[in-house]
Every structure is written in structure tokens, then in C-alpha cells.
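Of the protein chains in this complex, one is absent; all others appear in place.
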Amino acid sequence: MRGPARPCEHVALPAVRLPGTLPRLLPAGEAAGPVSLAGHLARYGPPPAGLSRRQRESLIAEVARAGLTGRGGAGYPTARKLAAVAAGHAPVVLANGTEGEPASAKDKVLMTRSPQIVLDGAVLAAEMVGAREAVIVAHAAARGIIDDAVAERARAGFDRVRVKVRTAAQRFVAGEASAVVHWIERGVPAPMASPPRVSERGLRGAPTLVQNVETLAHLALIARYGAAWFRSTGTPAEPGSMLVTVLGAVRVPAVLEIAIGTSVGQVLDLAGGRSAPLQALLLGGYFGDWVPAAAAIGRPFSSAGLADLGAGPGAGVIAALPAGACGLRETARVVRYLAGESADQCGPCRFGLDALAGQVERLADGRGADAGLLQRWLGQVDGRGGCAHPGGVVRLIRSALRIFDAELREHAMGWCCGTTSVLPVPPGRSR
Amino acid sequence: MSAGSVQAAVRLRVDLIACDGRGLCAEALAELITLDDWGFPIIGDQAVPPRLLADARETARACPKLALWLERG
Partner (left out) sequence: MSAVAAFGGSQALWFVSRASGLALLAAFSATVVLGVAARLGSAPKRWSRLALSELHRTLALFSVSFLGLHVATAISDPYVTIGWAATVLPFASPYRTVAIGLGALAVDLGGAVLVTSLARRRLGYQGWRVVHWLAYLAWPVAFAHSITAGNDLRIWWVALVEESCALSVATAVAARLLFWWRGPGPQQPSLPERAVPTERMLR
């Protein structure tokens, strides 16, 4: 079942058509159920196997040339992470399919529709860094399918690397790299102090590569088809395709695969177009930014395209806020949820987010908030903690205050515009 | 600054996961450390001035949770 070791030039084997168009990661048609191993190999061909040390290094260089960046939201250059972990002794690979963000569904969809490509990526990453083990941390919704996919590969004797599966914790911060390690080691989904970084000391003290499942899927294809192919879509600065979750006031909320740089308007059209006039969009996820709909529609969905709006693609979420909803109320709901999702390890996050949520709720309810206190607390909470959680919440609140100032005026006068809720907020833990 | 020796900047760092907000550091080194509204230290990114280096070391030693340390570079 395994192909011959490939030369560095990634010459395509005959009878395998290079995927020229989208989708690359997701199945092409409306297939029911996950793609089988046979179907996966028929579509993509076999992965490179039996890599020598030089081939491993040249593959990492290929990933660097491809310009693949992390698809978990932080956008860190993947090749750099691979090199850092490969330099360590007896490393481990963690495929991060936690997806703790309620507004994002792309990792769940990828794992349930194309599990084999995720596993390919995890195993290849393990081979590239010299790891003997890859642990797939799968969202509960995808656990069963991932287990079946791993079993299918095991029956075929497909992998040299040991593949294990764990169910991810269902917490917002559980997707953070050190939190995943902490979850597996001790059942606590809370970020750990850094230094040392997980790429130096992670799971069981070993250098650990924690990579989002989508990133690993792209890696699996770069290893087959090369950097030039990967760069054939997307933008020169931000190459490749990405998965986006489109939700809110669109006709067909869905997970789509797009070329990076596709305009926001086009992405909304791919999701059936708007179902109501839109006032604003939340881009990137709950650690992202609100942007005015009119300004954002024509922009490319990429870091460069959204930079001057003060936003970015983040975890690939586009939430459409209709005119009939209240941005302040939505923000207050999300902030209260995020405050409850604090790991409670750091004072500014544990107490500050609760205080901020209280103030934002007062704004949303029209009770009035103390501007000085709000700004003071935003300043005190921003960037202060063991992970990006407090900073992300501050970013969301600040963008809401910028974009929804008209709503602030209305609320001050006792009116509220909106009643619809579009942002998913799981039932919270009461504190 | 002595001629010919370039000293790497020394910074005070806090591990907010270990920190319990007991506040000894802000008492010991009020020039560099203030407390937020919940009692946790706010330490800027600025380098520790040489005249405060000894105090900074003592402050790091005094932290009951070992959450404070000095970092070079």
C-alpha cells in the first residue's frame, strides 16, 4: 500500500491527477460519511514513506518553501516548528483537533469527512521530526470516525509510526498547545507555564509538535505534490487554501474550503449569500474582531487584506450579524461565556474577565457602564496571563466598542435595536 | 557603562499561573511593580535599571510562590 520513497522533486506518479482546483482537503462531492482509506488513496495517491534523514530534512525545506502556516488561528510558520521539534530528542506529535471555539466547525468537519488526510499529515509530521508516536486529539464528535480510520490503517499495516487517539476536552482554552499536553498528561485542560515551550518540553517531557489538524492535512498534500503546487492557489504572501466556517445570517451556514484571499463577499455567496441585510461581521472567531459589513465585503479574506480593518482571518470564522441583532448584546453573551471559560489559573483572567463581562453586560442592557473603569480594566487584563485568553477577550471588546458606537448611543437613550441572536454560546458553567 | 562591556538587559518576569496575588513583590519593588485591581503584579517590559538590580534579585527571592525571576536578554 505504500509508495516508493520519492525524490525531492515530487514527480507525480502516473494515473494520479494533481488536484488542480478546490476543494483540496474536503471531499469533492456530497459524499455521505467519511472517505475510506481506499478512496483517499485513489484520490491523492500514496504518501511518501520510509524517509531517510536527508529526505526528512528536504521535506521540511519543501514545507518552508510552500509557506504553510498554522491553521489553528495563530498562523505560525509550520516549517519553523517542524525544524525546532526535529532538533530535539525523541519528539512526539500531537494532532490538535480540539476546536474549543464554538463558532468554528472546520476541524470537526475535516476530521469527520476526511479523516485519512489528517492521519496522513500526523504520520508524515511524525516521520519528518523523527517521532515514533503521533497522538490525535479529536473532538468528541469526531472520535468514533477517527478511531475507525486509525483501525483501517492499522489493518493495512500502513504506518510505521504508532498512532493513538484521545478525546479532546470540551473547553474553550483546551485547544491551546500546552493545554492539550496538560489534558493528556493529567486530565486538566489548562495552559501550562511557558518557558519551556512545548516544542522543547511537552508531553512526558519530550519535544512536542502540536499542530492543528487542518495544518497537518495541508502538510500531507505538500509532501506529495510539493511547494509549487501548494502555492498555485491563495496569494503569494499567504499561499494555499484554508477552511472557513461561515455562520450567522447566511442562507447556508457551512464549512467551506477557499483560496486564501478570496473576497469576503464571495465567501458569503458560497454560503448561499446573506439571509438578511448585514450590519457587521465577526472575523476570526471569538478572539477576533468585529468589522462593519459594508467595509469588509469587498476585502480579501487574508491577513494582508483585513489588516487595515484591524482584523484577520484567525481561526477561519466569518459570523454574519444581521441588522436585526444587537452587536453589544452578542458581544456581552460571548464575553460572559469566555469569562466562564477561564482556566482560573491567573488572577487577571479569573477576576478581570468576570469584571469586564459585567461591564459589557451593563452596556448591552442599557444600565450604563463606567467608561473609566472599563478602559482601566481592559488595560489591566490585556496580555496578562499564562495564555492568550485574556488578550483575546480584550480584543473582542475593544472592536465591539469601536464598531457598535451607534448602538451605545441608542442604549444610552433606552432603546435597543436587536433581538436576534446568531453567535453560538454553549450553556455556561455558572461561577 | 564601562567601556567595552555591553550588558544585556535584565528583565523582571512573572509567571501569572504560579502567582497567587500575595503582593510582596509590589511592596518590595514599588518602582517597577504595581498591583492591578485584583492584587496581581503588573510588570512592564522595561529593563531593570542597574541601581535596582540587587533589590530586584531580593524581590524575586522573596516571592512565596517562586513566581518571579530575572531574565537576561
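All chains are identified by letter, namely A and B, in their written order; residue positions are counted from 1 within each chain.
In this text, a contact is a pair of C-beta atoms (placed from the backbone, for glycine too) under 8 Å apart; a residue touches a chain by one contact, two chains touch by 3 or more.
In this text, all values refer to a predicted model and were calculated from it rather than measured experimentally.
Screening A:140, A:252 or A:371 for touch with the missing chain picks out A:371. Residues of chain B that touch the chain left out of the display are 18, 21-24, 27-28, 37-39, 62, 64-66.
One rule holds for everything that comes next: only the chains that are shown with their structure count from here on.
Of all residues in chain B, those touching chain A in their complex are 15-21, 36-40, 42.
Within the complex, the chain A residues that touch chain B are 191-193, 345-348, 351-352, 355, 376-377, 380, 384-386.
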